[in-house]
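One protein chain omitted, others in place.
We call the chains A, B and C, going by the order they appear; numbering starts again at 1 in every chain.
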Amino acid sequence: MSLFQKLIHIDRRIIFILIFFGTAVPLLLVLNLPVEVTKNVKNVYKMVEETPEGSPVIISFDYDPSTKPEIQPMAVAIIQQSLRNKLKLICIALWPMGVQLCNEAFEQVLPLFPEVKYGIDYVNLGYKAGGMVTINHMAKDLPSTFPTDAGGIPIDEFPIMKGINNFSKIGFVVGLSAGDPGLKQWVMVVHDAYGRPVAGGSTAVQVPYLLPYVNEQQQLTGLVGGLKGAAEYEKLINQPGFATKGMDAQSVAHLIIILLIVIGNVGFFITKRTK
Amino acid sequence: MALIMERIGIWVGAILTFAIFSFLYRDNPFYKIAEQIFIGISAGYWFIYTIYNILIPNLFTPLLTNFSANLLLLLPALLGILMLCRLIPRIDWVSRYSIALVVGTTAGLFFKRYLQSDVINQMNATMINPFSAPDLAATIGQLILIIGTVTGIIYFFFSKKHEGVFGGTARVGIFFLMISFGAAFGYTVMARISLLIGRLDFLLGDWLGIIKP
Amino acid sequence: MRRQIPLFITFFIGTIILVSEFIPHKPFGNISTTLGGWFLIISGFAIILGQLNLFKVNLTKISRKAPNWQYYIISLVCFLIMLVCGILWGTLRQPGLLYNSEGLVAFFGLKPFDYIFKYLFENLSATMFSLLAFFMASASYRAFRARNAESTLLLVAAVLVMLGRTTIGSTLTGWIPDSLTYLHLPNIANFIMEYLNTAGQRAIMICAGLGVIGSSLRIILGIERSYLGGR
Partner (left out) sequence: MKIFYLFFIYFFICAYCLLAQEISFTAEDNPNDDGTGIILMWKIEEENVEKIIIERSSDGTNFIEIANPMISDEQYLDVQDIKPNIKYFYQLNLYNRNGEEIISPLQTTVFAKAEWFNSNRYPLFLMTVLLAFAIIYYIVSARKGKHLFIRRISGLETIEEAVGRATELGKPLLFVPGILDLDDMQTLAGLNILSHLAQKVAQYESTLYVPVCRSMVLSTAKEIVKESYLKAGRPDAFNPDSVFYLTDDQFGYVAGVDGIIMREKPAANFYLGAFYAESLILAETGFESGAIQIAGTAMPSQIPFFVAACDYTLIGEELFAASAYLSNEPAQLGSLKGQDVGKAIIIITFLAGIVLEMFGIHFLKEFFTMH
């Protein structure tokens, strides 16, 4: 067995240790490399900025704790920007765990906005199953889809919900999505059938599949993708947070993975040639 | 007291984190225990939220507060109960009525929404004049976009043999598909690393307090 | 009766939902709206079914002493604990049977249900999926090979995107003069994503979309019946 063959067949646990420390060390030693903002992220930011004060908007929490590191920073950043611009946030969840994560995001943001009141400036309407069919139903009859908020209080008691029967008064929908149902379904119903703007954030995994929707028809107005997108957003609203902090570790880990692919392939070619 | 409980919570979380990480060494009882806790809590969570957020507000409350006005809701309630009959093998076929409604609704909606968003609108988004782009890079990009989309679709054309010009076009198509898979690959790596960063942030920050928030 | 009626229901409902897009007039418009509300409720029951089924399967495993049956007791216990916590004390703003029980909240800092979710479940779930980072690293080293033109192209695109989508990409090529800005790694990654990736994904999207349309149509027409169970 040549040296290379031995190198290729090393125990995978050694690689596990390598990637563990390769990611942990840069978290401790902060490099603070610059974050460049990309067009798709800026588009989401601009959409929120240009929505008139006081407009009701929908934020949908379609993810669960497994992808929280990627999406929670976006949720926090977008909520901050929207509250700063005095938008009225109607929060819903197509994934049941989104309800709690929505609550956690607000717990993090609310200390910065002492004047913001539940039921007037924001509301958490809770979880509904059914994915696309339910979004379609909301478009026709929102109050019957959400008769109460997540705590069981009828929505008539919240000033923010007054006069909102469907999407016609909604400024925009932001979907924070980790899969199905998620942003794709929001695009299909809210933009492509009812013509309201849709933008959002998604896990990096979904970005390539959602990008065809970012086109001149603006099926998606913009897209914040993964931790990098969240870091860009944090930069735009000038509030560096978890995503910005993680960028160095992300970079180093990418380098490690690239190196692993290169070494593996070099070994592969050398053994192939010697054969 | 709440503060102490928070510390305890973080410690339990850290122990469970290591229990799962132990799978990387090999499958073992600690991992299995943590996995079963995960499955149990998840199932309980879904159950409670479905009752509190769907069945109570959308079904039980309307029926209890204003029965006569919501009489029609008895039908979905019945279909829902038929659905639960799947648990009893002898009469599980009755659940087909409810499944038929669910599948029928989904099929009807998917047909039109996918046709509009993923077929017509995508086709429309590719109807661009490539030479209208502001700069050279964008013009090249738009030409590539058009060529890539056409050849990609041709690769998935099944009723003609891949030979001659047609085969060549399909071959170009596969290259575009491969690049997009490469992009997907890169983004997936990115996503998984981010999740690991999240975990390390919890272990080094919340648990050990080495990194300051 | 067991097959024909469900097939008819699917046909009838599928057609109404489809047609209501073009004919907003009564009765199509309002039937499809009503069905949307029903769908939500039935999906609720379907979720309940899923959880009860898990309960049943685990119970059978334990009673039959299947291999590793002891572990399934743990999941059942956790399931029941969540249920009891949720029913008695509720979640977040949702009161339970014992209403909001301020004493417990003062003790835990949160309601018990939320406490378990935040400290146990969130950590378990996040760790479960972070395992994939490790598997990804090891597969990168041991299995992802540029064995032919296709996979070479795939890996090259992947490397460029991985570099261009991090801060290190911008730092590495940050010195490049403005005239060569297209060689800046983030710009290369953007170009790949905006045009090459979109082209490929759009082709897949259109073809997969047609696939969904084909299978939806077969389901509505009763040709595709696998959802009724059996082949």
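Definition applied: a residue touches a chain if its C-beta (ideal position, glycine included) is under 8 Å from a C-beta of that chain, and two chains touch if they have at least 3 such contacts.
Here the structure is a predicted model, which means the values were calculated and not measured.
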Chains in view that touch the one left out, judged over the entire complex: A, B, C
Option touching the unshown chain, where B:L63, B:L84, B:I128 or B:V172 are the choices: B:I128
Residue among A:N85, A:S144, A:N166 or A:Q239 touching the omitted chain: A:N166
Hidden partner chain, touching residue among B:A14, B:I144, B:M178 or B:I197: B:M178
Those residues of subunit A which, in the complete complex, touch the missing chain: 9, 52, 163, 165-166, 168, 192, 195, 205-206, 209, 217
Sites on subunit C contacted by the missing partner chain, in the whole complex: 18, 21-26, 29-30, 57, 128-129, 131-132, 135-136, 138-139, 142-145, 147, 150-151, 154-155, 158, 204, 206-208, 210-211, 213-215, 217-218, 221, 223-224, 226-227, 229, 231
Residues of subunit B (touch criterion as defined above) contacting the omitted chain: 23, 27, 32, 35, 39, 111-112, 115-116, 119-121, 123-124, 126-132, 146, 149-150, 153-154, 156-162, 177-178, 181-182, 184-185, 188
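Just so it is clear, only the chains that are shown with their structure count from here on.
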Contact-richer chain pair (by C-beta pairs counted) among B-C and A-B: B-C
Farthest chain relative to subunit C (centres taken as mean CA coordinates): A
Distance from subunit C to subunit A - Cα centre to Cα centre, in angstrom: 14
Chain centre separation (subunit B, subunit C; CA means) in Å: 2
Chain centre separation in whole Å, for subunit B relative to subunit A (CA means): 13
Shared-contact residues (touching 2 or more other chains) in subunit C: 36-37, 39-40, 43-44, 46-47, 91, 94, 117-118, 121-122, 125-126, 128-129, 133-134, 136, 140, 155, 158-159, 162, 165-166, 193-194, 197-198, 201-202, 205
Shared-contact residues (touching 2 or more other chains) in subunit A: 16, 19-20, 23, 66-69, 97, 99, 128-129, 133, 136, 144-145, 150, 152, 207-209, 212, 226, 228, 250, 253-254, 257
Partner subunit C, residues of subunit B touching it in the complex: 1-3, 5-6, 9-10, 12-14, 16-17, 20-21, 23-24, 32-52, 54-55, 58-59, 72-73, 75-77, 79-81, 83-84, 86-87, 93, 96-112, 114-115, 117-119, 122-123, 125-126, 137, 141-142, 144-149, 151-153, 155-156, 173-190, 192-193, 195-196, 198-199, 202
Contact set on subunit A toward subunit C in their complex: 8, 12, 15-16, 18-20, 23, 33-36, 38-39, 64-69, 97, 99-100, 103-104, 124, 128-130, 133-134, 136-137, 140-141, 144-145, 149-153, 207-209, 211-212, 226, 228, 247-248, 250-258, 260-261, 263-265, 268
Touching residues (chain side subunit A, partner subunit B) in the complex: 13, 16, 19-20, 23-24, 27-28, 66-70, 96-97, 99, 126-129, 132-133, 136, 144-148, 150, 152, 187-189, 192-193, 203-205, 207-209, 212-213, 215-217, 219, 225-228, 242, 245-246, 249-250, 253-254, 257
